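Comments concern the structure below.
Apart from one protein chain that is not included, each protein chain of the complex appears where it belongs.
Lettered A, B and C in written order, each chain numbered from 1.
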Amino acid sequence: MGGNTFGNAFCVTTFGESHGGAIGVVIDGARPGIELCPEDVQVQLDRRKPGVSSVTSARREEDRVNILSGVFNGKTTGTPVMMIIYNKDADPGAYDALRRLFRPGHADYGYMKKYGVRDWRGGGRASGRETAARVAAGAVARKCLEARGISLAAYTLAAAGIWCEEINLELVETNALRACDGVAAEKMAEKVEELKSQGDSAGGIVECRISGVPAGLGEPVFDKLDARLAAAIFSIGAIKGMEFGSGFKSAHMSGSEHNDQMDENGFLTNNAGGITGGLSTGEDIVFRVAVKPTPSISRRQQTVDEEGCNATLEIQGRHDVCICPRVVPVVDAMACLVLEDLIKCHAALMA
Amino acid sequence: MGGNTFGNAFCVTTFGESHGGAIGVVIDGARPGIELCPEDVQVQLDRRKPGVSSVTSARREEDRVNILSGVFNGKTTGTPVMMIIYNKDADPGAYDALRRLFRPGHADYGYMKKYGVRDWRGGGRASGRETAARVAAGAVARKCLEARGISLAAYTLAAAGIWCEEINLELVETNALRACDGVAAEKMAEKVEELKSQGDSAGGIVECRISGVPAGLGEPVFDKLDARLAAAIFSIGAIKGMEFGSGFKSAHMSGSEHNDQMDENGFLTNNAGGITGGLSTGEDIVFRVAVKPTPSISRRQQTVDEEGCNATLEIQGRHDVCICPRVVPVVDAMACLVLEDLIKCHAALMA
Amino acid sequence: MGGNTFGNAFCVTTFGESHGGAIGVVIDGARPGIELCPEDVQVQLDRRKPGVSSVTSARREEDRVNILSGVFNGKTTGTPVMMIIYNKDADPGAYDALRRLFRPGHADYGYMKKYGVRDWRGGGRASGRETAARVAAGAVARKCLEARGISLAAYTLAAAGIWCEEINLELVETNALRACDGVAAEKMAEKVEELKSQGDSAGGIVECRISGVPAGLGEPVFDKLDARLAAAIFSIGAIKGMEFGSGFKSAHMSGSEHNDQMDENGFLTNNAGGITGGLSTGEDIVFRVAVKPTPSISRRQQTVDEEGCNATLEIQGRHDVCICPRVVPVVDAMACLVLEDLIKCHAALMA
Partner (left out) sequence: MGGNTFGNAFCVTTFGESHGGAIGVVIDGARPGIELCPEDVQVQLDRRKPGVSSVTSARREEDRVNILSGVFNGKTTGTPVMMIIYNKDADPGAYDALRRLFRPGHADYGYMKKYGVRDWRGGGRASGRETAARVAAGAVARKCLEARGISLAAYTLAAAGIWCEEINLELVETNALRACDGVAAEKMAEKVEELKSQGDSAGGIVECRISGVPAGLGEPVFDKLDARLAAAIFSIGAIKGMEFGSGFKSAHMSGSEHNDQMDENGFLTNNAGGITGGLSTGEDIVFRVAVKPTPSISRRQQTVDEEGCNATLEIQGRHDVCICPRVVPVVDAMACLVLEDLIKCHAALMA
C-alpha cells in the first residue's frame, strides 16, 4: 500500500535513494529454473546508466548489479531474487545549496508537504536513479518473455521538437538519443546541444512496440492490459501523456474509420494499438508517451524555500539535457513487468 | 488479482453482466458515520443511465440502486456497502444474430481467446453497463471528498471533431453532450446526428478538473497520483489516450518553458496539471482523455465468426452514437475512487 | 485492507448483516468453464442453515442462494460470481432490549469501540450468519478441488466434554452434532440438552482431514499452507485454538519421536499433520480447532450499557446451544478457499 511494490504475481519491490547506500529490488514470483547471471541484468542497466554521452548526466556510476538471493547454481530457485546496486559516485555535497529550496519541476515540494521531512540529496527516493532497480527487475521479466516468444522495443520517436521519419530499430542503440531514424538523431543531438549551451533542456516522445503477445492477455475490469501499462508508465517520473494505437487521433475519427475489422487472415488495421476492451488482440501493442523536458536546468529560476520565502536558484551539477534515451530502457522494463505479471495472473485464473 | 477490485484502502469490487441478473459493487473501507441514502447515489447513476437523449442508447434502464448492506439508520457502519442494480430492460434476444460473430472494436474476440467461453449477450462483463457499478461507488467516495473540501468536474471538451472554446461548468448538465460550451454543444449535436443518420459514430475528448486536493497526495514510487489516475481512467473501456497538464505538448517544450516556478504566493503556472513527481502540488489537477468512437455502428462491417470464417455484420440494437456524455460521470467516479483511496493510504502511512 | 476479502487468486469478498437486506459474496478468480448451478451451492448452505435440530438456532431461514453473475448457460465464465442470500426471517425487534447493552462473549463492545456506531440487530456484521456467504464460496472452491482429486471432511470430535472414540465419516451427517461417533453423538446430545435446560451452552472440538493434496503446496515464507489455514480458521468467530497433526503434544515430544521419517513407500508417520516447513507433504492434512461455548445464553449475566453503567441481561431469542455442527461446514468451506487459492498461486509462480 506504500506504493513501492508493483505487480500481483511477478511482484517487484524497490528501495533506495539517489545518494544513500544503495538502490535495489526484490522480485517475488520469478519462476524457478530461469538461468540468470549478473550479466543478463547488467546489459540492461548499462543502457540506463549515466555518463555515456553529452546528452545525459555526467555522474559516473558503474551501476554494477549484485544478485544476493534467489539464484543457486546459476538458476532461479523460485524464492525472492534480490538485486542491489551500491551507490559509488554519490556526491550529496553538491546538493548543499539546494537543501532548503524546492526545485521547480521536481518532487521536492510535494515530498516536503507529504512527509514533513525529506532526503534532499539529489531528490532522494524521487530521483530518476530509482529506475535502475526497475530496469534490473525488468531484465529478469524480459528473459521470461523472450522464452515465451514475446519481444519489445522502445525508442525515441521525437526529441527537442524533431520527429523521426522512419522506424529503424537497428539504429536505436547506435545514437545518443536512442532515436529510430539516423538523420533525425543527428538533428536532435544538435538541437539538444544548443539547449544545453543555453542552460536549458528538452523533452520528447518515446514509442514502444511489443510483438508476440497472444490474444486475450489482460484482466477485466480494472486490470485491463492498457490500464496496467498506463499505471506502469505513468509511474515513471517524467511522463505527462500516453496513448495507444491511434491514440488522441481516435477522438476525432468515426467508428467506421476506427474499428479494426477482421477477415480470416486477421485484423485489417491496428488502430487499437493491439488492445481492445482491455485485452490484447494478438496484433502488435503500440503506445507512445510524452516525456517532459528535464526540470534540472542551469538557468536562473524563481522558487521558494522551506519557509515559503522567495528565492532564486541556479542548478549546478550533473544532469541530463534530454532524458528520452534513458527513459527508453525504463519503458522497456516497465512493459516487461506488466506483461510477465499478467501472464502469470492469467495462468492462475485458468488453473 | 482477477482484476475486479480497485483500490487498497477504499476498496471497490464490481460484478455483473450487461444482460445477467444484476450489476453491483461492494465497497470495503468506507468510513463509518457517512450519511448515505439511495438518492445520494441515484443522482450520479441518473447522469450515466441510457435513454436520456438521441445521442445515447435507447435502452430503458431505470438503474435504480438498492443498498443492501453497510448502512444502518441512514449512516455507514464501516462494514461493506453493497449496492445492486437489477437489470430490467435486458434484451438478450437482440444479440442472437451476434452470438457467434466478433464485433469490430469490441472485446468479443479477446474474451473468447482469453476464457474459451463468453457471455455474448451485449458484451457480458465487457459492456459499458459495468460502469454503473463504478458510478455508484464513486458517488460514495464523492460524498467523502466533498466533506474534505475537494470538488471535481469532468466535461466533454471535444466531440465529433468540434472543440469547445470556453469552459463553462454550469452548462455541462444542460446539453446532451455534456459539453462545457453552449455553442459548441449545438454543433456537436448536429454533427453527431449526421453521423447517426449515416450509421456511424463519433469520439471525443473529455477533460477533468479537480480542485481542493492539498499538496503531497500520492504514494511513491508505483502509486504516484498520476499513475493511479491513469490506471483508473484506462480501465474505462473506450479510452485510448490520457495527458496531464500540458500533456503531449510538454514533449516539445524546453525545461525553462515547462517548469512551474513558484513564489511566495504559490505556483506561477500549472503546466504540470497539478501533479509533479507523482504527488499533488496543491494546484488544480487537470487531465484530458481521448474517447474512441463507439464501435457499435449499423454500417456493414467485415469480421469473422468463432470458427474464424469470414462474415459480415450490421449491428442493430440500441447504441450510443457518441459515448462522451456517458463517459463524463464515469471519469468523475474513477477520479473520486482514486482520491479517496490515496487519502486513506496517506492516513495509514502517517498513523 | 478492510478485511472483507480473502485470497489472492481465488478471491472472495463477502458483505451483509444478520438482519439487513441480504448477505452474499463475490468470487473473483473462479476458472471459466466450471459447471455451476444453485443446487451445487445450496447443498452446502443447507448443512449450515439454522432451524434443523434442537441443538441449533430456531431462526427459520431458507438460505436460498441466487447466482446473479458470472455464470452463463450453466457454466462459469471467468468473471465474478456473485451469490446472494436474501434475509427472510430477520426479526430485529427481538434485539430491542439489547440495543444499548454489550452482550458478554460477543463482538458488541469491540465494534462500538472500533467504529463508534454499530448495527445492534443480532450482531450485524459480526453475526455467525455472515459465514453463510463463505459456505457459498467454499462450495464453488470444493467443486474445483474435487475435480483435482482433493477431498476433505470436518466433523465434531468432541462437544460438551464428550469425546468421540472412533472416526466414522459416514455418521457425520446422521446426527445433530455432526459427530464422527454414533455413541458419543447420543451422549453429546443429552449433555447439550441438559445445558440448554439450564440456560447454558457448550463448546467442542472440530477436526478436519484433507486428502489428495499433492506434496509442495503452500508459499514460503508468509503464505505457508498452515499459516493460510490458520488465518482462515481463526477468522471464524468462535475459534480459540488450532493445532496441526500432533499439535500441542509436539511441544513435549523429542525430535526422534516427532520427526516423520521416510522410506521408499513414503512417510512412516504423520506427526506433522501433512504440513512441514509450510508445504504439504502429500500425507493427509489434519487439524483440530477449539470452538468456544456459544456466548448467547439465557442465564442472567452482568454487563454494561453504552454509557458504561452496570446492567444485567438475559438473552432471549433463537440461539445455538452448541455451535459445533454449524461450524463444521464453515471449516470445510474455509479450508476449500485456502486450498483452491494456493493451487492457483502455485500455478502463477510456475507459469
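Quick notes on this structure:
What we mean here is this: a residue touches a chain if its C-beta (ideal position, glycine included) is under 8 Å from a C-beta of that chain, and two chains touch if they have at least 3 such contacts.
It should be emphasised that the depicted structure is a prediction, and the values quoted were computed from it without experimental measurement.
For the chain missing from the display, the contacting residue among C:2, C:50, C:138 or C:329 is C:2, taking the whole complex into account. Within the set C:28, C:243 or C:332, the residue that contacts the chain not displayed is C:243. Touching the missing chain, out of C:125, C:142, C:187 or C:326, is residue C:125.
The chain that is not drawn here is touched, among residues B:9, B:217 or B:337, by B:9.
Here the missing chain is touched by one residue of A:50, A:80 or A:204, and it is A:80. The chain not displayed touches chain B at residues 1, 8-9, 29, 31-32, 78-79, 220, 343-351.
Contact between chain C and the unshown chain involves residues 1-6, 8-9, 14, 102, 104-115, 125-126, 130, 158, 160-161, 195, 199-205, 214-224, 226-235, 237, 239-264, 268, 272-273, 276-282, 290-297, 299, 301-304, 308-310, 345-346, 348-349. Interface with the hidden chain, as seen from chain A, comprises residues 1-5, 8-9, 11, 13-17, 20-24, 26, 28-29, 32-33, 66-70, 72, 75, 77-82, 84, 114-119, 121, 124-125.
Following the convention adopted for this analysis, only the chains that are shown with their structure count from here on.
A straight line joining the Cα centres of chain A and chain C is 46 Å long. Centre-to-centre spacing of chain B and chain C amounts to 39 Å, using the average Cα coordinate of each chain. In terms of their C-alpha centroids, the spacing between chain A and chain B amounts to 26 Å.
Residue positions 1-5, 8-9, 14, 114-115, 125 of chain B are each in touch with at least two other chains.
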